[in-house]
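In this view, the complex is presented without one of its protein chains, the others remaining in place.
Entry: chain A
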Amino acid sequence: PSAADRNAQACFLNCCLTLACANQIIFCNLLQAYAKFAGAPLIVNTINNSWSSPKADVPVLISEDIVISQPAKILNFLRKQRYNADYELSAKQGADTLAYIALLEEKLLPALLHTFWVEAENYCSVTKPWFASRIPFPLSLYLPGKMSREALNRILLTRGGPPLYSLTEVEAQIYRDAKECLNLLSKRLGTSQFFFGNTPTTLDAFVFGFLAPVYKVCFPRVQLQEHLKELTNLCRFCDDILTCYFKLTVTDG
């Protein structure tokens, strides 16, 4: 895979951190602090080992505890570390950030989880080999399977239940919701470069983090990717960020 693809497969949370501190390239300190914040030894190890850490490709599970379910916490954390992309935002825009992050988590995340971890072809041919190659033996034997089961569990617990009785019905619903979410994001972005004007903010980081894996990773089953490609402004948004900000990190990686 090309450098751009590898980057796109890199941690979306790293993207968040990158954008927030685009002017101050102190990744190591930030990531170690982040790892402490995450509190999981696995993450610390992999960050030390390689830039494209596995949690990158698992934005949907490990990072969850840090990012998705507590977006406010990560925002506060970043601000405390004086990495603040949101100086220019008004109070209302700050509130909008929180709301859109909730939208991403509720509507887009289940479909992402499914695409990466539950869809059998995708999981077996892309996710599992990629993930397993980046974590040490013997974790690589059982961790991917565990994450896959947890992803399915999460989808069924949060979105399953009557009147949806089979996995196929749940899957259909979550992809419908994800497509609607992408449409809403596209409408909100319109023709602007970023979500709040001309400079990237935390919301841009989050949206990029969710969209980049869908946009760039080559999966066999790609219904979400096809839908995303029709929303040209979102594709342009991802491409802009990749060219502007990820060239920077490749040299530091």
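Convention: a contact is a pair of C-beta atoms (placed from the backbone, for glycine too) under 8 Å apart; a residue touches a chain by one contact, two chains touch by 3 or more; residues count from 1.
In the analysis below, contacts and distances are computed from a predicted model.
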Which of the following names does UniProt give to the chain that is not shown: "Auxin-induced protein", "BOS complex subunit NCLN", "Metaxin-2" or "BGAT1 transferase"?
-> "Metaxin-2"
Mind pulling the chain A residues that touch the left-out chain?
-> 64-65, 68-70, 72, 91-92, 94-96, 98-100, 102-103, 105-107, 150, 153-154, 157-158, 161-163, 184-185, 187-188, 190
